[in-house]
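Only one protein chain is missing from this complex, and each of the others stays in its spot.
And now, subunit A:
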């Protein structure tokens, strides 16, 4: 059988209209429509409705629900918790990433798995763990209580639970970056006479700064938005142990929708700012990565 000559439709000299992996215009349009419709329905619509609900009774009511003492207390507490948890996780994250990326030691695989633990277990369980550890029935809890230290249903418990839940963000961001960069730059700095601190400050830190900032941003967003673990350890005491997400829930359960959505809109705003910063960083970060 003679082979069929391949049919070539286009005229000689013309480039092909599509590459082999490009779909037909109809299929492309369909796929994009599905993606956008899905995003609009499940992401954009809820976000918009938060703001619509918040402003339902006008800007005056909106602001009044934010400056109300319990709301202010919740905002203050959320900021305080983030201000403690994020810097601590920044230090822990850098230390853990440094240890994992730059040294060989026994138990390294175990440590790597452990870092992922807060991601893989339900936040409610994370909260319950602290209740078990520091509750009135536990040895540690009763000992601390006899020394006048309150952990559960107080700010320290909320901070601990938040640290636990947000621990992986910085470390996870830095480990692959530092592994890829290797130890060459550090060795060069050491051979030039720099001590450990100088090496970290002048060489390691500038090399990871974008990744670090990115991880910290994500860590902060989660620290302010965490609900599950914090809900279990907080005790929901108004004006004392209510963070913003908990405050939203209480208001909502009391059918105080405008106030609930007003506080929620602040959290949503935080998420949007984080997203924008993240995109900006990614642009900057990828250019820098491509350059190196």
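The rule is simple: a contact is a pair of C-beta atoms (placed from the backbone, for glycine too) under 8 Å apart; a residue touches a chain by one contact, two chains touch by 3 or more; residues count from 1.
We take it that contacts and distances are computed from a predicted model.
One chain of this complex is left out of the view, and of "Membrane protein", "von Willebrand factor A", "ATP synthase subunit b" or "Sulfate ABC transporter ATP-binding protein", the protein name its UniProt record gives is "Sulfate ABC transporter ATP-binding protein".
Screening A:203, A:219, A:248 or A:266 against the full complex identifies A:203 as the residue touching the chain left out. Among A:64, A:194 or A:258, only A:194 touches the chain that is left out of the view. By the touch criterion stated above, the residues of subunit A touching the omitted chain are 184-185, 187-195, 198, 202-203, 206-207, 291-292.
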